[in-house]
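The complex is shown incomplete by one protein chain, all other protein chains being positioned as in the whole.
Showing chain A:
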């Protein structure tokens, strides 16, 4: 077990290393010139931009720039923009070109809203998708089963941003059933927090649950055809116990695997949901940064997203050994 965790951690660190190198390289060699992004041509002369490049140390070899960036995350560093210099405290992901603030100070408050959306939406996905899939699997071939399959296909073929937008326009802005203002911190008022996020949760949950409904249905039907379900039946177990204990237990393993991946990507920010509902999350911040060519913010959100995905994948792998006793970690 410990050997497995160590090996898995090493590979996680390697993945993060490769991504961080890519991120730093993107800053230096990417299509967007940092000096141009920071101070566009009419405002700054070519000489001024050269000075900025010089101050950012862009001509230094990549390994030197990488070392500077990483040391900044651990120790903090001073960042000079031409004549101005900013103290960027650890963890320093650079200073925003646009807002001239430490990127970490900007981003750290955005993690809470994004996690709030992800956790609620993840729970909604499972609570809607899995029971519907089980329902359809038990009645496979029936009209109800076909109706479920049809409905999931229809929902899945609606673009997700359109679905979220329609939900917002009709249920929040139009009918006013749900509040429009979106996000309140959990620590302020749990009730306001949940109430404000309910519609984003439901919208995201419903759209994504269609995939889980079909996936659960497939896994359950596969489990029903297994010999051990026949054994359970021949022991005289009631049908509900066969479904909810024996078949579901087997079907849950592949569902967890897929959910781990999806939950990781929810945690890195749901751009459209945050945009439409005005939730100040990571996705929205990354979107704005891309629009403004705010390279330090893009770097930071990419790195943090990568970290989140690596961690969720690691957790899924560890959880797998709990779910399947045949997986020996060692």
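In this section, a residue touches a chain if its C-beta (ideal position, glycine included) is under 8 Å from a C-beta of that chain, and two chains touch if they have at least 3 such contacts; residues count from 1.
Keep this in mind: contacts and distances are computed from a predicted model.
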| item | value |
| --- | --- |
| Listed names "Sarcosine oxidase subunit gamma", "General L-amino acid transport system permease protein", "3-ketoacyl-CoA thiolase" or "Dipeptide/oligopeptide/nickel ABC transporter ATP-binding protein", matching UniProt entry of the absent chain | "Dipeptide/oligopeptide/nickel ABC transporter ATP-binding protein" |
| Residue of A:110, A:184, A:214 or A:246 in touch with the missing chain, whole complex considered | A:246 |
| Interface residues of chain A (partner: the chain not displayed) | 226-228, 230-238, 241, 246, 249-250, 253, 323-326 |
